[in-house]
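One protein chain omitted, others in place.
Up next, chain A:
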């Protein structure tokens, strides 16, 4: 069995006036230690799928298995970083990154120290006592990542973590996140609508169709690219080949949609 199994997941949002089917028949499996990207047009259900994997919402049909256990609610194995940083503005950076440890009653000197060390590794020294509003977008995103990693989850879900950043910051953060996750041997799922980012960071790319979203195609990133850190991967000779391939596929998807 794989580390993570998504089996025939379909999800609809119900309201009085309407029902919106966000996902239909999604099945995939991920091995431990893999870095996976979900790529697709906006509104195709990527965030919905991450929420289902994290246990925040229950799929209408189907289920998710994490280490052979059915996911029935949020759990300690999974860390989920939402589409925006959602740092608590009334808490200091320190209080923000400790919140997971506090809620799970693991807050002690050792875990505190580990978390602070991680924050420093992310290039954030002397910000512990500051408030989120005093930090730039890139710094906040790093704090949010530290907050997610603090409880030491095995599986990390990242929802468009770089989409609100300027290009330079984004490239730097890609490298930082990539090497941090590799170092701790995390399994990660990255949601993005940036083809380049997906190629540079991941081992495998799942391309989703328009809503209701389902897996349209799977792209395996060549080994040569996977080994490189994202910045170098972007300038690798094989990069543009796979970029073109995915680009074409996306174009076709849009065409079928226009008909």
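One rule holds in what follows: contacts are C-beta pairs under 8 Å (C-beta built on N, C-alpha and C of every residue); 3 or more make two chains touch, one makes a residue touch a chain; residues count from 1.
The criterion applied here is as follows: contacts and distances are computed from a predicted model.
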item: Protein name, per the UniProt record, of whichever chain is missing from view ("Putative ABC transporter permease protein YtlD", "Fe-S-cluster-containing dehydrogenase component", "Protein SCO1/2" or "Serine/threonine protein phosphatase PrpC"); value: "Putative ABC transporter permease protein YtlD"
item: Residue, one of A:13, A:86, A:184 or A:231, that touches the chain absent here; value: A:86
item: Selected from A:104, A:179 or A:235 as touching the chain missing from the view; value: A:104
item: Residues of chain A in contact with the chain not shown; value: 54, 56, 73-76, 78-80, 82, 84, 86, 88-91, 99-100, 103-104, 148, 151
